[in-house]
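Not every chain is included here, but those present sit where they belong.
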Amino acid sequence: MVIIMKPSATKEAREKIIKKMESLGCQVHVSQGESYCIVGLVGDTRKINPSQIEANVHVDRLIHVHHPFKLAGRLFHPEDTIVEVGGHKIGGGTPVIIAGPCAVESEEQLMTIAQAVKKEGAHFLRGGAFKPRTSPYSFQGLGEEGLKLLKKAKEATGMPIVTEVMCQETFDIVAKYTDILQIGARNMQNFPLLKKAGKSNVPILLKRGLSATIEELLMAAEYIMSEGNSQVILCERGIRTYETYTRNTLDLSAIPVIKELSHLPIIVDPSHATGKWSMVEPLSKASIAVGADGLMIEVHHQPELAASDGAQSLKPEKFARLMESVRKISSVC
Amino acid sequence: MVIIMKPSATKEAREKIIKKMESLGCQVHVSQGESYCIVGLVGDTRKINPSQIEANVHVDRLIHVHHPFKLAGRLFHPEDTIVEVGGHKIGGGTPVIIAGPCAVESEEQLMTIAQAVKKEGAHFLRGGAFKPRTSPYSFQGLGEEGLKLLKKAKEATGMPIVTEVMCQETFDIVAKYTDILQIGARNMQNFPLLKKAGKSNVPILLKRGLSATIEELLMAAEYIMSEGNSQVILCERGIRTYETYTRNTLDLSAIPVIKELSHLPIIVDPSHATGKWSMVEPLSKASIAVGADGLMIEVHHQPELAASDGAQSLKPEKFARLMESVRKISSVC
């Protein structure tokens, strides 16, 4: 850590803080400039409560040298983490494709789409049974009935399942049916849910919050990992900006950034990022080119009849073209 | 609703959508321009699933004429809602002051601060027992022990309590001790929690999410109200922007906007908005001047020893000055 003291800080204030830091077990190095005083802290800084330093009226700023994430960070875990589910390696160099409808609507709908995406080479089936909707008056998902249909589709196609869990209360029931548990963007900082996920042994697909920084995403992963579950897959799904033409702004820079900072695999969800089906293929290609470990794509055979997110769903024939493009890009990356 | 058809839309596509809308019970008016076709829909539009229209490849855009919130909106509920708790009216014209520490740390700490803010005229005591923290390694609150201390402080000072509930699992235990249940910014779109709050009869203080639009905040209130609980108090606490000098950017425009759109009371939390104690007083004055129904202020007698958020906590003497300023502004507004 580095403490920058205010120009107005007295000698006494400076010495008091130095003594306190030393008493907590740190080594302290002082660089006294004309206006500001720089206090470098090394050694064991774990006993320091940053809030208390920042509350000191003589302190201008406190700068953290280490990233706040330990388990999710690459510093002490340099090799890539590979999460293996149902025979598929996420993070192993070959992009993994998760595809399916936004929401499970009926057996016929799910089976039709599941067979279609399986045929084109998708590895995992997605489909929402518990749906987070901004309006209480919108379709909220089929609940456990939807989970049962997902299980059927898995049995029929062999594809492992990815579905969202919205709260602690339904955690165990969802975990019973799925192969990967998705924690959605709006729950990225639902800390009790993250802790619950950390105590489970099901792999977690953690989506970046609507306005979460990369550091906050990694801290959410840290919450899960600090409880014992190290099978965390990150997902970039667009962030909120002032631009309104796309639903969100897909932050593809986050992929190489996270590859530098963390050992965890990261995939991209271009469907939610853009909200428009015509944007999904070009951004899927870009995601693979930039180094993502996989994609999550919404597919529906009848988007005009979809209960939700029809505008961003690809028809099976468009999905086939996307798979072809992705394979080509992947082969030269 | 208004549907704008794409310039490329064929006559068949146009007629098909018009027929479908009519079959759902709407009245349809068409304005055919040179390139675009405008389809105005009035009457009973409740059966329309907007997602399905937006998924139509011949549709350029769908425009909602009505706001999506009904119960929270002013259109069908023109008079202001007043939430009365422990003899204090929130929304009744006189600003209500909620003050106290970020977190409950100990009996001595809480009692000292409670007595201090009571003395200066605060109406409610705040204090966190369950704390949402971005790091799993930070102080997470005293839990039920903290709730018990809040109850003691209430008995000693007569001030009703405001404290945060983080999840459904601890909802009932928190509800047992508190007078107003706070739902924090990171939980503003935790829909299961909102539904739970809607089924309770405790007044809810709902904080705006870090990057929530005003419409999303009102839709979160709608979730609570649609389950039966109409005692909702909104709270503006700063939004995430590119500016880094303050922790968040306090959006005071939201106050008059919400007064136009909704009948619900709204207060301001300048402590979390700015993250800096020196900004709290000027922004408190501005909040009252702009028409807020109250303030939530963090106070600590020893910020340098606070377990969390010391940098934004006012000492009791600064809080006294703030109360004085607020009273003056309030008297001329």
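Side notes on the structure shown:
The first chain written gets the first letter, and so on, giving A and B; residue counts start at 1 in each chain.
Operating definition for what follows: contacts are C-beta pairs under 8 Å (C-beta built on N, C-alpha and C of every residue); 3 or more make two chains touch, one makes a residue touch a chain.
Keep in mind the model is a prediction, meaning the values are calculated, not measured.
The complex in this file is a homo-oligomer whose displayed part has 2 chains and whose full count of copies is 4.
Just so we're on the same page, only the chains that are shown with their structure count from here on.
One rotation lays the C-alpha atoms of chain A on chain B, and its angle is 180 degrees to the nearest 5. One inter-chain figure worth recording: chain A and chain B are separated by 26 Å, centre to centre, where each centre is the mean of the chain's CA atoms. The part of chain A that touches chain B in the complex is made up of residues 49, 51-52, 54-56, 68, 132-137, 139, 166-170, 186-187, 189-193, 195, 210-211, 216, 219, 222-223, 226-227, 240, 303-311, 313.
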